[in-house]
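Below is one structure, written out as structure tokens; comments come after it.
For this depiction, one protein chain was excluded, whereas all remaining protein chains were kept in their positions.
Let's turn to subunit A:
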Amino acid sequence: MPATFVHKFDTPVFKGEVSVPLGLYIDGKWVDGADGTTIDVINPTNGKLITKIAEGTPKDVDLAVKAAQRAFDTTWGLHAKGADRSRLMNKLADLMEKNAETLSALEALDNGKTFKWAMRADISHSIACIRYYAGWADKIFGQVIETSEAKLTYTRHEPIGVVGQIVPWNFPLQMMSWKIGPALATGCAIVLKPSEFTPLTALYMSKLIDEAGFPAGVFNLVNGYGHVVGQAIADHMGIEKVAFTGSTLVGRKIMESAAKSNLKKVTLELGGKSPSIIFDDADLEEAIKWAAFGIYFNHGQCCCAGSRIFVHEKIYDEFLQRFTAHTKDLKVGDPFDPDCFQGPQISQQQYDRIMGYIESGKAEGATVHYGGHRIGQEGYFISPTIFTDTKPNMKIVQEEIFGPVCVVIKFKDDDDIVAQANDSIYGLAAAVFSQNVTRALSTAHKLRAGTVWINIANMLYPNVPFGGYKQSGIGRELGEYALSNYTAVKAVQVNLHIKL
């Protein structure tokens, strides 16, 4: 019988006792992993153990897929009316709302992001996302297409079937919501693997999904390591589609495995090295705030982080001075401190990686204008960091660091800046700051990025699509667009009176 993690929160922003199941959630039941092993969950503020969760294996993935398929064939898929799927999803959103503080506290504990931002961003956006897709459930339209009087021709947008979903550790609950929202709305059955670094909110959500009344097998949770459980999902012959958010490196492996197994459909949400472009006619004060938010939000652990900041030479010095002052003001510390903006990075591994990039920046001759060091003695806290005097081919300019580290680069030419901004294998997002509409729009339209922000950064909505150009990904999440990831189109032609 799987254990339960009971934690007493006693913080300035949240007090309460929270109970999280630690098993795998398969076919409506909480079970141990097939091998009976566990994975440690570490507190990133101090490197200490929070709890141990049940570890899933390929056998468990198999069981989950079987349960999902059975549900899809009997109580879910097109056997459940859209309006009923909608109702269940709205119930889930209601439960999430009721448990918003608990979810935020768990997210802060597990991931290290501040409780304040978890409430304000992660959890509130997750609830909105589920509600948004609840609204789509009974609106999956096909088309009726006029061919000839002798025929009735139409399309059905049928649920694809059993889907595998692999979500990352940077926005655990939010990424889970982006995935299960459209999948449940369209009638797909799910096998979901949270990140082994941040399983707690996913486990708590599984409790809520159960409480909301989804039939057994519709949603299954299998915690485990990427190379074990993630791989098993990508290889599985019974999974029709895999959706992955994470690094470009792993994304390639998933696509390869999908190709080698059953040609399952693949959507990928990968890395980025997104540019923020600040023209000389920008509202400088606003641009500074947005550019800072663009890189430091979530400790820089955002796929769409604006990590390359391009500043027009006319305002470069002023920008740098004020941007640095703004950066200095950001408080780094305890996620449960209401004054903190930034907590620790997620893990030792990520900490080492980011510090490694900082070292490479120094080694390749860039200037550490601000920061570049650890904060405190415990946990994985890194100072917000600004590099200047970079060259385009430096690692810190080309590669995704995934930490609170930005490079600030001078530019002089409107056409040249587009070329520089597009000089990346990535194409996830971009931000443009200018008060001149002609300049802003024509630049925005030339940027090779899935999301372009003008005079804003890092704002997403459940009804606006999000995804990458180039090696930042395949497919779009959010908005109506996400529905096509989870539906398969069948064209039906009914012959009325054509005789051979």
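Heads up, the rule we're going with is that a residue touches a chain if its C-beta (ideal position, glycine included) is under 8 Å from a C-beta of that chain, and two chains touch if they have at least 3 such contacts; residues count from 1.
Assume contacts and distances are computed from a predicted model.
A.B. asks: Between "Iron-sulfur cluster assembly enzyme ISCU", "Septin", "NAD-aldehyde dehydrogenase" or "Mitochondrial import inner membrane translocase subunit", choose the name on the UniProt record of the chain that's been left out.
C.D. replies: "NAD-aldehyde dehydrogenase"
A.B. asks: Using the touch definition up top, pick the residue from A:Ala3, A:Ile50, A:Ala100 or A:Ala128 that touches the left-out chain.
C.D. replies: A:Ala128
A.B. asks: Decide which residue listed in A:Thr38, A:Asn90 or A:Gln398 touches the omitted chain of the complex.
C.D. replies: Residue touching the chain left out of view: A:Asn90.
A.B. asks: Tell me which residue among A:Thr147, A:Asn393 or A:Thr438 touches the hidden chain in the full complex.
C.D. replies: Of these options, the touching residue for the absent chain is A:Thr438.
A.B. asks: Touching the missing chain, which residues of subunit A?
C.D. replies: Looking at subunit A, the ones touching the missing chain are residues 82-83, 86-87, 90, 128, 131-132, 134-139, 141, 152, 437-438, 441-442, 445, 462-463, 480, 494, 496-497.
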